[in-house]
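And now, chain A:
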Amino acid sequence: MSTASILDIRELSVEIPTESSTLKAVRGISLDLKRGETLGIVGESGSGKSMTALAIMNLLPPSAKRAAACINFDGNNLAQASERQLARDVRGQRIGMIFQEPMTSLNPVYSIGRQLTETMTLHRDVSAATAEARAVHLLEKVGLPDPASRLKQYPHELSGGQRQRVMIAMALMNEPELLIADEPTTALDVTIQAQILHLLRDLQQELGMSMILITHDLGVVSRAADKIAVMYAGDIVETGNTTEVLKDPRHPYTQGLLECVPGYRNGAAQRLGAIPGIVPAMTGTVQGCAFASRCPRAVDLCRTDVPPREAVSPGRYYVCHDPVTHDTAKPLTVETAAHEGAAGPSQLPKPTVLTVEQVSCTFSVRRGLFGKRKPLKALNEVSLSIEKGEILALVGESGCGKTTLSRTIMGLQSPSGGSVILNGQRIEDLPPLQRARMIQPIFQDPYSSLNPRKTIGDIIGKPLAVHRIGTKAEQRAHTHRMMELVGLPARVFNSYPDQLSGGQRQRAAIGRALIMNPEVVICDEPTSALDVSVQAQILNLLLDLRDELDLTYLFVTHNLSVVEHMADRVAVMYLGEIVECGDRDQVMSDPKHPYTRALMDSALSISPGETVPDLGLSGDFPNPINRPSGCSFHPRCPIAEQQCRDKAPASELIDTTLVKCWKAGVSVGRSGNPSINESNNNMEESAP
Partner candidate 1 sequence: MMTIREAVSGSSIASVEHSDAEQSTVNLGMSPTRAALMRARKHQGLKIALGILLVMAVFAVFAPWLAPHDPYLQTLSLRMLPPVWVEGGQWEYLLGTDHLGRDYLSRIIYGARISMTIGIGAASIGALIGVTLGLLAGYFGGWLDQAVNFLVTCQLAVPSLLLIMALVFVIGQSITVVIFVIGATHWVFYLVVTRFATLRLRELDFVAAASAMGCSRFQIAVREVLPNLVNQIMVIFTLEVAVAILNEATLSFLGLGIPSPTPSWGLMIAEGKTAMFFQPWLVILPGVSLFILVIAVNLLGDGVRDVTVTNRRN
Partner candidate 2 sequence: MKTRYPDRLGRRLTGLFLACVLPLYACADQETDTLVVAFSKPLTTVDRLYSIQREGLILSRLTDDGLFFVDPKTLEFEPLAAASYEWVTDTQLDITLRDDVIFHDGSRLTAEDVVYTFEWVLDEDSDTSRGPVIQRWLDSVETLAPGRVRFNLKLPYPMALRDMAVSIPLRKKGTYEDETADAPLNGIGPYKVVSFSAGREIVLQRFEDYYEGSPKAGPAIEHMKFRVIPDQGTQQAELLSGGIDLMLDVPPDVADNVSHLPNVERLEGNDIRIGYVTLDAAANSDPDTPFKHLKVRQAINHAINREEITRYLVRGSAEVVDFACHPRQFGCDGNGPRYRFDPVKAKQLLAEAGYPNGFSFDLWAYREKIIAEAIVNDLKAVGLDVQLRYVKLNVFSKVRNDKDMEAFFASYGSGGTADASASTGVHFARNSARNYSGDEALADTVLAAERTIDPGERQALYRQALNRIAEQAYWVPMFSYSQNYLLSPELEFPVPKDGVPRFWQASWRQ
């Protein structure tokens, strides 16, 4: 190993005892990080990547047990260091750490200033004024406007993105040599994610830090990391230079992961690769390769013997009996046929199933214990229409009103203005049972969308029971047919949701939505709670079912690669309004609205070697309670002018796309945005 190594981990294991057995969260991994380098650790949930991060400074939960041959940090063995030594010399001093949840990772009862300065005063004998000056300096650096006044603020006064910036500043207070970022952008919206990644990258280069970036997002890691380590079931299955690993994956799991990402294989309209099955729980003794049960290349040897570590070049190795080579590279799934529906717009005019006309929705909310009620305009005169058999993707960041819109469309929320028309009838006028036969939802979180007290059979068959369709036996048969259709084994009929994996639950939720054979299905972020390999399975299933059952989808999502893969048309929402709506290819390749453009730019496709783009967006997503005047996007818009601040634009049709922007006609190149408009920092967005 090179002498320039700042961190050298050998044989690190973490075990977590549970009621019945011991979970092997990390199984003897070794890592090496050089000064100034960024290592990306990638893996799905349960792969042990976060445990690895926490184990370095021994921040594991109390019950977890850590063992390591050595954790050599710049000559000190952290595996041997006492808790006190770690706290005094390492934590916050030489290694800084950023966590996933900015909303909960800052202490809510202390001011930002205190939390920043104490990091410094705890370790160094400096005056409060010095620490404060450093804090202001860093806050400015991480891009918080008006940093001096921020010191008096409390975490709840900041938005998620701002809090994450504060977290970064806090980690940098003592100029650490190593920064560990554990999923730093997962909880953030895509535009914010790009900003934060950009910031991290800049700071790292400027300060010459090393960084460990932990993420599940291959797109993120491909842009931000020099080296990559792919983790699966507590072990590093493949590691090496980012470009090499992603361009030339050797381990079947790495390859599978890449195939699962929509858009990676250059293909909208192409069926996604998917890794069957689920991550096994690493308890008891592990025989053979942990991936064997899901691996299409697995041979008998894989199930009995632990595969050896095969080095390809220095610092690049994989752990597999039968690695993928260029010759043997083949897709993991059997069928790769392109699906027809989304392949090209059909020539025949199709009837419009669902029309949303000028729908507005206003809530009244009280903020805090002492606050007054204020109106919150969640939807502002939204209009949409969906044709039979079409997939319309509704895209937007959190808080933009897309969930309210989908609830309004389903009739679960009555609009305060406008109307939703389903097959020519106003949805409010439809009796609930009749409405239910026409439109059904699939929800984001398969853990909350299934009643934990009911069996899967009950859940899927419930609509039949509610609508009194058929006899008990017929209902049962119908349910079984539906389970087969959505790919659920018949044996789970009497199981409870708790006993199913996330993917299986989502299949059950799909089954329940489709058992009444509705015309329109509202898919509200159906895959965002799932791991990427499972997401692929579900997306494939949805497309298959659409073809088979002639369904119409309203597909609500924030994930642009999913949009690109699934949608026929795209509607982009911002702050309760549809700012752009049109044909998928048109919108995605030639966005007219500056917000759409920023969204498209912030979608990080897997492109090793490319950097994180600078979006030119200022500020964060505003709170809909304080809706800006004029065009609601103007405070963040890089091309806003006086006109935008004064008057809200109306929708206009450009090409085949409806756009709401004064400047949509002005053609701006996709890259090379104008620089950040500094004067636009007046947008003080607020906490939830």
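The set was built so that all candidates are chains of the complex that A comes from, given by their letters.
Please note the rule applied: contacts are C-beta pairs under 8 Å (C-beta built on N, C-alpha and C of every residue); 3 or more make two chains touch, one makes a residue touch a chain; residues count from 1.
The structure displayed is predicted, hence computed values, not measured ones.
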What candidate from 1 or 2 touches chain A in the complex under consideration?
1
Hey, which residues of chain A end up touching candidate 1 in the complex?
18-20, 23, 281, 407, 410-412, 431-436, 439-441, 443-445, 447-454, 459, 462-463, 466-467, 494-496, 498-499, 509, 512-513, 516
